[in-house]
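One structure is given below, represented as structure tokens, and several questions about it will come after.
All protein chains but one are shown in place.
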Amino acid sequence: MNNPQLNKNGELQHLLTTEGLPARIMRDILDRAATFLDTTDGHEIKKVPLLHGKSVFNIFFENSTRTRTTFEIAAKRLSADVVNLNIGSSSTSKGETLLDTVDNLCAMHADMFVVRHAQSGAAHLIARHVAPDIHVVNAGDGRHAHPTQALLDMFTIRHYKKEFHNLRVAIVGDVLHSRVARSQIHALTTLGVPEVRVIAPKTLLPTMVENLGVQVYHDMAQGLKDVDVVLMLRLQNERMQGAALPSAQEYFKNYGLTEEKLAHAKDDAIVMHPGPMNRGVEIDSRVADGPRSVILSQVTFGIAVRMAVMSILAGGKQ
Amino acid sequence: MNNPQLNKNGELQHLLTTEGLPARIMRDILDRAATFLDTTDGHEIKKVPLLHGKSVFNIFFENSTRTRTTFEIAAKRLSADVVNLNIGSSSTSKGETLLDTVDNLCAMHADMFVVRHAQSGAAHLIARHVAPDIHVVNAGDGRHAHPTQALLDMFTIRHYKKEFHNLRVAIVGDVLHSRVARSQIHALTTLGVPEVRVIAPKTLLPTMVENLGVQVYHDMAQGLKDVDVVLMLRLQNERMQGAALPSAQEYFKNYGLTEEKLAHAKDDAIVMHPGPMNRGVEIDSRVADGPRSVILSQVTFGIAVRMAVMSILAGGKQ
Partner (left out) sequence: MNNPQLNKNGELQHLLTTEGLPARIMRDILDRAATFLDTTDGHEIKKVPLLHGKSVFNIFFENSTRTRTTFEIAAKRLSADVVNLNIGSSSTSKGETLLDTVDNLCAMHADMFVVRHAQSGAAHLIARHVAPDIHVVNAGDGRHAHPTQALLDMFTIRHYKKEFHNLRVAIVGDVLHSRVARSQIHALTTLGVPEVRVIAPKTLLPTMVENLGVQVYHDMAQGLKDVDVVLMLRLQNERMQGAALPSAQEYFKNYGLTEEKLAHAKDDAIVMHPGPMNRGVEIDSRVADGPRSVILSQVTFGIAVRMAVMSILAGGKQ
């Protein structure tokens, strides 16, 4: 089957999902990302001219200041021109179709689109539509995929654990509604993690989730037992008010990550979260701010990983 | 009469309207625009340092993501610093007058204002008010003028038809409420187009429109007969719900551009539209996406034309 993310030479053409993304491409992205981080100080990210003269359009049909900012910073670190478009308040409300909007932006000399959309598949639709010299990065589509988040998580895991082939990883929380979880599972299994667990109440798990190659747990003590990595998911506010959960307090009692529950994991386990965190709901502050949390490193690595994706797509040689 | 767009040497000082704009200035803009387009690939627009160190303020009192984006891209291609101001949500709501807002922005070291305003004459008012080293570009004022749109249309026509003096051009649709139509008519007649037609129902034509030097048609078959260029206008949603029109369906039946109606035009006629399009209202998708449509070329040329206007106004020598 044709992979819409790769060109005919097998190179990355768009980044739409981690599902079906070859391991060699993932590793290339992680390796490239490492080059953007100053080895003496993980915080410093040098400004490089790789995308000088290129135009990156952040087209956000769904509001997300945080994600938009990470892509904006990454593009500016690469010396690209960045244009932010909050399309919710724009032409589509004037009756124009999504693809007419995209055609117009292409005609304005876009080199790359970073797309966020509430509908699953929106980034794929755009990628299929644009000319071959234009690249699309999926910054989150519905419940479907959020590949740069998953790749920065992989970068973080590799940074702290060096290898994937000997790890036990647990994903905890609202897997059902989470594009992050879906993208993490595909990335982890592709990169060779032998044991991926999901821990959640039944109401927050997709049916047939086992088919994704994961082991299912409903109990934190069992699910966290001897894991190397704990990937927490954000519990969205609307879930807490809905029928899927009895209450935020009840959820925290059963699935909130506390030091007590974390004690079941390995001593050197790391804790990750895609943010923004609901402290006291899915995670306790002592864990979030504790020695095993690498949550802020994820954010820094996220800039480097987005720079890597963009520069591989549009930047040509380094 | 003094032309507020020209300085005392007859050079372009502001771009406010195509009415009264000398043909030599229009031709200069079109010629300069051509230099920004890569001749081997019409899509590529090189980044040039002509406005490096200059500050362009997009001040939009009326929301228009699309137009704002084209000016932002054009200014960034010229290496200007661009500041976007959505004034609707800003100081004017704090009781400050329009001219106080403008004075403040001038004092912040603006070199150029790109102004969009719902009131006709707003850009003129600002141009009369600012210091001589500050330039104003009208990006649409009320029903009055939209000169960069008209100039990019002229560029597109010249690109495909080479000359103006032997053309028959039809403007179709809501001429009454259209600043685009007004600016197109002035540009076409100034550049020597011998026959400009408008085609619309009486309710969508200004009184005395013939005084602008156009021929009036109410029937598409007659109006499109043997034309070289068809300039479609957008039918704004509020018109469709108002008293001026029976219904969008009825409008499409009579004035919507279909392949059948387009057959009355010359075989090599081109079809243009300023966007965003209402497919199935003023234009049929088979025409919009068909071989005679040059609608997306208009968008690309629009970047080059806006770069030309800005660089002639503020960029000095090339």
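Should a chain be cited, it is by its letter among A and B, assigned in written order, with residues numbered from 1 in that chain.
Methods note: a residue touches a chain if its C-beta (ideal position, glycine included) is under 8 Å from a C-beta of that chain, and two chains touch if they have at least 3 such contacts.
Quick caveat, the model's predicted, so the values are computed rather than measured.
Colleague: Please identify which residue in B:35, B:86 or B:215 touches the non-displayed chain.
Modeller: Once the missing chain is taken into account, the touching residue is B:86.
Colleague: With the full complex in mind, choose from B:28, B:103, B:195 or B:289 the residue touching the hidden chain.
Modeller: Of these options, the touching residue for the absent chain is B:103.
Colleague: Out of A:161, A:279 or A:292, point to the residue that touches the absent chain in the complete complex.
Modeller: That would be A:279, which touches the missing chain.
Colleague: Please identify, in ascending order, the residues of chain B that touch the omitted chain?
Modeller: Contacting residues on chain B, toward the hidden partner: 52-53, 55, 81, 83, 85-87, 89-91, 94-97, 100-101, 103-109, 131, 133.
Colleague: Please identify, in ascending order, the residues of chain A that touch the omitted chain?
Modeller: Residues 43-47, 63, 65-66, 69-70, 72-73, 76-77, 237, 275-279, 296-300, 302-303 of chain A touch the chain that is not shown.
The rule we apply is simple: only the chains that are shown with their structure count from here on.
Colleague: Express in whole angstrom the distance between the two chain centres, defined as the mean CA positions of chain A and chain B.
Modeller: The computed centroid separation for chain A versus chain B comes out at 41 Å.
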